[in-house]
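A protein chain is absent from this complex, but the other protein chains hold their places.
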Amino acid sequence: EGTACLITKTDTNPFFVKMKEGAEAKAKELGIELKAYAGKIDGDHEGQVAAVEACIADGAKGILITASDTKAIVDAVKAARDAGVLVIALDTPLDPIDAADATFATDNFKAGELIGQWAKATMGDGAATAKIALLDLSIAQPSVDVLRDQGFLQGFGVELGDPAKWGDETDPRIVGHEVTSGNEEGGLKAMETLLAKDPEINMVYTINEPSAAGAYEALKAVGREKDVLIVSVDGGCPGVGNVKDGIIGATSQQYPLDMASKGIEAIAAFAKDGTKPAPTEGKAFVDTGVALVTDKPAEGVESIDTAKGTELCWG
Amino acid sequence: MTQEPLLKARGLYKRYGKVTALNNCDFDLMPGEILAVIGDNGAGKSSLIKALSGAVQPDEGEITLEGKQVHFASPLEARGHGIECVYQTLAMSPALSIADNMFMGRELRKPGIMGSLFRQLDRPAMEKFAREKLTELGLMTIQNINQAVETLSGGQRQGVAVARAAAFGSKVVILDEPTAALGVKESRRVLELIRDVRSRGIPIILISHNMPHVFEVADRIHIHRLGSRLCVIKPGDYSMSDAVAFMTGAKVPDEVAEAA
Amino acid sequence: MTQEPLLKARGLYKRYGKVTALNNCDFDLMPGEILAVIGDNGAGKSSLIKALSGAVQPDEGEITLEGKQVHFASPLEARGHGIECVYQTLAMSPALSIADNMFMGRELRKPGIMGSLFRQLDRPAMEKFAREKLTELGLMTIQNINQAVETLSGGQRQGVAVARAAAFGSKVVILDEPTAALGVKESRRVLELIRDVRSRGIPIILISHNMPHVFEVADRIHIHRLGSRLCVIKPGDYSMSDAVAFMTGAKVPDEVAEAA
Amino acid sequence: MSSDAKAATSYEEGLKGASESVAEFKEKKSALARLQHWLHMTPSAVPMIVLIAAVIIFGLLSPNFFKAMTISTILQQIAIVGILGCAQSLVVLTAGIDLSVGAIAVFSSVLMGQFTFRYGIPAPISILLGLALGTAMGFANGWLVAKVKLPPFIVTLGTWQIILAANYIYSANETIRSSEIAEVAPALQFWGNSIQPGGVKVLYAVFLLIAMVAVLSYVLRQTAWGRHVYAVGDDPDAAELAGVQTKRVLIQVYALAGLFCAIAGWVMIGRFGSVSPSASTGQLGNIQSITAVVIGGISLFGGRGSIVGMFFGALIVGVFEMGLKMVGTDPQWTFFLIGLLIILAVAVDQWIRKASA
Partner (left out) sequence: MSSDAKAATSYEEGLKGASESVAEFKEKKSALARLQHWLHMTPSAVPMIVLIAAVIIFGLLSPNFFKAMTISTILQQIAIVGILGCAQSLVVLTAGIDLSVGAIAVFSSVLMGQFTFRYGIPAPISILLGLALGTAMGFANGWLVAKVKLPPFIVTLGTWQIILAANYIYSANETIRSSEIAEVAPALQFWGNSIQPGGVKVLYAVFLLIAMVAVLSYVLRQTAWGRHVYAVGDDPDAAELAGVQTKRVLIQVYALAGLFCAIAGWVMIGRFGSVSPSASTGQLGNIQSITAVVIGGISLFGGRGSIVGMFFGALIVGVFEMGLKMVGTDPQWTFFLIGLLIILAVAVDQWIRKASA
């Protein structure tokens, strides 16, 4: 009994849409009313603050939130908790992480690191002379954007500058960074631009699978799709399909449905008797896990194949 | 008067918030006549002809054209009935050229396939026509026929508007102070033009503050005061001085005085 | 003429692309006189006074005020030198009220702290003043003094502009066709006003197409033709008919004929 | 030959005895007519009617809507848009548009925060510096519009990008945490304080907004400068010819808008606690404030409308958003319905105006 709120970064990225569907299904099962909110654009923490306020005004029992700005949202979360609402961070940990009652999230740095390691191993000797394009999310550099980018570079063996931001590395293998808004259109344009800058690019990191699909179109247009390695993050069903078709080399899969359903369960439990979920052993949050999906496993990097990936994919 | 008015109005009212522009106003235009409308500034002359030509909708009252009651929702509808009007504000598109404005809404197209299929404008023809009409009005100072109307002098601009109405009016031509900005020569030409149009059998409503001109060309004079028709006089029956006295309230015409 | 002109221009040129508006034009205004400027439509009269009042910058030529060369980058600068102008386009803010327009740029403030510290406008005073000025001009049809200027009749609007210039001009008052839209009564009042202003010792430049009015009030008449000054005449020396003939090119004045 | 001129105007003798009283007509005095007339004279009241109708409808639809807390939440949610709306109103009244309002607000808040935390400048001085720099950014806009005569859309599109990028670069995308600010520089969070009459929290920011609207409304209606702002927007050539210093007014307007944006930036710190360079106001503040302005009945062509209308415009949007969130569920449907309601609100507004014309 009672209502729960789900507040996502946006309601346009399929990732969040599926997360919402997972939460809805679980809420129905447990007899909870779910109200969903979203920011207008990625990074819209102000919209999220307004949503938290609406949830408090509406007397919600618990809030699930994928924070757009991990620090800026903290006050609003505190106000909710002070009002007796259980707040669980999904997908993205808050900063500090204990600002929320609990966190169910992917380790985004690790997600990046996995594809970086895989790419390095797959390129072998070529990795030393690789020409890398990085297709990031936005110039506001939200935390997922930075964590994945920096994780990838670290995994690939590039020395990081300030790990809190991308773009300050000096490794000559990096051709450039472009932003994509995380969709096909942005991925395509960014790739075209970087190709104009250096037509020899042979390694492409992408923030997520839609931008990877866009990058692939740009490569195909100049006939280079066969000799460029693309890696990505997310593990959505179309993304895994693209891995299977050889469009993406490898992707790090996340489990948003898990996050959502676990979150709803926690709220149900809290509503019943006030218990709060405990974090994963040795971590400050409940790690919902990340797995590398590829059909070309590389030595020393644990992975699952696309058959398994398709089984686990979200939407 | 056994003849029926061509255009007739009865009991028109128009109010703008606190302001009354038309106050139980009547109006009659006979076929083939030049009817002048005179009155003080702000008496409601422009409001009257705007109501007659569909540019504003009166709050009350009725209008009949050739005996049939009409209701014009827009100037275009009035024009569809052959009523052509030069408004005091001239109604021109400032950034467009003289020819564009003159032919607005009735452009000429190129002969042959360019015109019928590709709907191309016949600019040379339109420009030639425009130049001719302006020359008829004595506007010889327009050096560039492609000039944007907003760059014309006040009088040139008014000339273009008058030329347009005179060239295209078919049933009634309404001119709201057509010579206000015109020079001596150009004004004289407009008077000639008005007579010309009448000689084609088309009646004309002429609003003007120029008494000598009004008394020279008008067949009848509608005197407007405080939002309604005070009286209608014939130029032969009264002097200009009388007319001025009536419209400014210095004297009351006999009919009205009797009626009161 | 031993007296020095108050306002003088020599060799003014103004071209707009293909069009020539001023073509080596000279000009002289004597202290305390009423100088009429007449000419065909498009002759360049408005361009001339715009150049004199800083509203346009001439391409060539020089202007002197009280013997000192001046260069007005904007009408505001000219006004700073006491030159007040009613432009043919009237220069009013359509959505603002009559009083707002009349006092634009020289608003009255409330007495006491409300005015000095809080800078509050003295609306009642401004409205009273505006009503008085309009009554002086015989504009009795303005029912609502808070009416937006865009809703005024053509003549009412012009009246407001004229009232403004007459009330505030201090050194030179320029009127570009001030009576074009005015009725008989209102025009007469403007002529009286012009004489009034002159009697305060302020010279006036009056552009008009109304020959009887020009010949009635002007001390000298500047005849403009094809972008420059053709000649200057005194109303006593020539008939109106002569003046019309000069400005339309029907006759050439003796001085010019001799010079040629 | 003044005599033939005299003869030519001899008919003017008829003027003797002309009426000298101001025209008057009897007025209709019915209640409806008086309501009509009042609306005609007070167009900013029209959005208010729409607003009241919306509040009543949402109150009927959602039981929680009529709680004092909901109303106070709505007010605090529109505080920032409302202040940006004040800035935007000024600019739009001059027939301009300011796309950079949100960016100036966010960058100013970042500057205030970084000055304090990076360089250790005392908070009050950082705030003053932030306000000054926001004003300077607005001044730059105004200078480009007035002196270089560039279209406001282009100028502020450019400065929007420039300021946002500068904001990210300067801040290194770093958010300053609320707890740190509360400890070191509470002045930054001043507008986040509240009074709690009867347990309902009302932020200082809300009072600030109301005060700003009141003062601006006075300035625009009751001072010469305010009239000049309208004149510049109505017809800049006419205003210039009539002796208004249009350039100076334009520059002042944009600079003042910059100052208001910087104030909004300061308020943002109070409202959100933290200082975040990626605040979405930077991206969306312009469209949100323009929406408030237009719904409030200010013409984008300049010279017409009132700041009070803008305030109701912002409130209408705030009420719709909150109301739909409380009634509905799915965010996309909420967006959909907000779109619909905005059109409807303005259609109703238009209809009332027509009826009262």
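The chains carry the letters A, B, C and D, assigned in the order they are written, with residues numbered from 1 in each.
We adopt the following convention: a residue touches a chain if its C-beta (ideal position, glycine included) is under 8 Å from a C-beta of that chain, and two chains touch if they have at least 3 such contacts.
Computed from a prediction, not measured in an experiment: that's the story for all the values here.
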For the chain not depicted, the shown chains it touches: A, B, C, D
Hidden partner chain, touching residue among A:14, A:142, A:155 or A:263: A:14
Contacting the left-out chain in the complete assembly, out of D:169, D:215 or D:355: D:169
Of D:42, D:193 or D:332, the residue in touch with the unshown chain: D:332
Per the touch definition above, residue among A:213, A:243 or A:257 touching the missing chain: A:213
For subunit D, the residues touching the chain missing from this view: 4, 7-11, 95, 97, 144, 148-151, 153-155, 157-162, 164-166, 168-169, 287, 290-291, 294-295, 299-301, 330, 332-333, 335-336, 338-340, 342-343, 346-347, 350
Absent chain, residues of subunit A that touch it: 11-14, 17, 41, 136, 139, 167, 176-179, 181-186, 188-189, 192-193, 195-197, 199, 210, 213-214, 216-217, 220-222, 238, 241-242, 245, 247, 315
Interface with the unshown chain - residue positions in subunit B: 55, 74-76, 79, 85, 87, 89-96, 100-101, 104-107, 109, 118-121, 131, 135, 138, 140-143, 184-185, 188, 211-216, 235-236, 238-240
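Everything that follows uses one rule, which is that only the chains that are shown with their structure count from here on.
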Centre-of-Cα separation between subunit D and subunit C, whole angstrom: 40
For subunit A paired with subunit D, centre-to-centre distance based on mean C-alpha positions, whole Å: 37
Per-residue overlap in subunit C, given as positions that touch at least 2 other chains: 89, 140-143, 184-185, 211
Junction residues of subunit D, two or more chains touched: 8, 11-12, 14-15, 18-19, 23, 25
